[in-house]
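Apart from one protein chain that is not included, each protein chain of the complex appears where it belongs.
Let's turn to chain A:
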Amino acid sequence: MVITTKEFNQLAAYIEKNYGIHLKTEKKTLVVGRLQHILQEKNFQNFTEYYEYLIQDKTRQAAVTLINNITTNHTFFMREADHFIFFRDQVLPFLKETVKDKDLRIWSAGCSTGEEPYTLSMIINDFFGKEKFWWDTKILATDISEKVLLKARVGRYLDRQIETVPDQWKQNYFKKVNDQTTEIKETIKNEVIFRRFNLIDKCFPFKRKFHVIFCRNVMIYFDNQTKNDLIHRFYECTEPGGFLFIGHSESLSRDITDYKYVIPAVYRKGG
């Protein structure tokens, strides 16, 4: 299966406009590799037919399948561990002191298969201990891909996927399913609200502002304008003194945001 430059550009523009993911010409192989089986299943002769089907589809199934396949969902437990240490040692003590209504609002935006929000939830559980009873610490975890959300909700991971998890956590928060698979316990699962949400949407539907936003390794797939707009929206819905965590390869330049640099890939809103 091949894709012509015209077909590629058309599809890439569609994906970029609707989902923010920027696909350069070098990504032709990626697009073909990830989508050709859809074409085969649906008996399309070429990408033009597929594109017609995609933009005319009323059921949204076409879009859902496209998103499931075109997104890159790489993630793992404890990824970029410095962030979690900072979150545990600096952010949580600060929030415990300052959040008077005991309603923590933490958002994992682009949560993929759930490793990031689950890691956060386990840290929170450890940190609050018995006092957690008095707090609402439920995390919001969103992604655009139905497929990864499904996996996240099920919360089952292959043993090699939880290699990075500390033994203590494995004991406390995981249960064996079979000789290859381990599942997150309900206590932690119930602490994460998984929802589908497209970050490109111009208005955020959330009731209140967030204390902490994690959006790591999501914007590396976006073009600059999309990224800057998104950061602006993040800033708007961050509580004063709240934090934004981005991926370690990313950075915010001072002239596009009022967030202040704290440590690498961690920023904070003043106030």
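Going forward, a residue touches a chain if its C-beta (ideal position, glycine included) is under 8 Å from a C-beta of that chain, and two chains touch if they have at least 3 such contacts; residues count from 1.
Here, contacts and distances are computed from a predicted model.
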Which of "ABC transporter permease", "Alpha-ketoacid dehydrogenase subunit beta", "Methyl-accepting chemotaxis protein" or "Oxidoreductase" matches, in UniProt, the chain that is not displayed: "Methyl-accepting chemotaxis protein"
Residue in contact with the excluded chain [from A:Lys96, A:Lys138, A:Lys151 or A:Arg233]: A:Lys138
On chain A, residues whose C-beta touches the chain left out of the figure: 5-6, 9-10, 12-14, 17-19, 24-26, 29-30, 32-34, 36-37, 55, 58, 60, 63-64, 67, 72-74, 103, 105, 107, 136, 138, 140, 144, 146, 193, 195-198, 201, 205-208, 217, 220-221, 247, 249-251, 253
